[in-house]
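First, the structure itself, so that you have it in front of you.
All protein chains but one are shown in place.
Here is chain A:
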Amino acid sequence: MFRARPEARPATIEVLVEGTPVLVPEGASAAAAVLLAGLPAIRATPVTGSPRAPLCLMGVCFDCLAEIDGVPNRQSCMVPAAPGMRIARQHGARAARP
């Protein structure tokens, strides 16, 4: 669905989006990796369960929430990609751990 625009930086950082390796340039966000992975959605909302994918890409809409390296509910557009990062779907609200 999405293609990377012409990019001077080579895609050298490998992250895992739902287990699939995706290469992004240094400085790209986890949300960019989600879009490049072509997922139909990265999360489902807590209230209605409706699907969401990254939208605003500037930390406002919260549609890009994902579980990143085991931490739920992270705004993937605000998280720089790092080698080996694991980005996974967020289903509903996170569980608080008593």
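Note that in this section a contact is a pair of C-beta atoms (placed from the backbone, for glycine too) under 8 Å apart; a residue touches a chain by one contact, two chains touch by 3 or more; residues count from 1.
The criterion applied here is as follows: contacts and distances are computed from a predicted model.
A.B. asks: Using the UniProt record as the reference, specify the protein name of the hidden chain from among "Amidohydrolase family protein", "FAD-dependent oxidoreductase", "NADH/Ubiquinone/plastoquinone (Complex I)" or "Carbohydrate ABC transporter membrane protein 1 (CUT1 family)".
C.D. replies: "FAD-dependent oxidoreductase"
A.B. asks: Out of A:Pro21, A:Gly38 or A:Gly92, which touches the unshown chain?
C.D. replies: That would be A:Gly92, which touches the missing chain.
A.B. asks: If you put the missing chain back, which residues of chain A would it touch?
C.D. replies: 46-47, 73, 92-98
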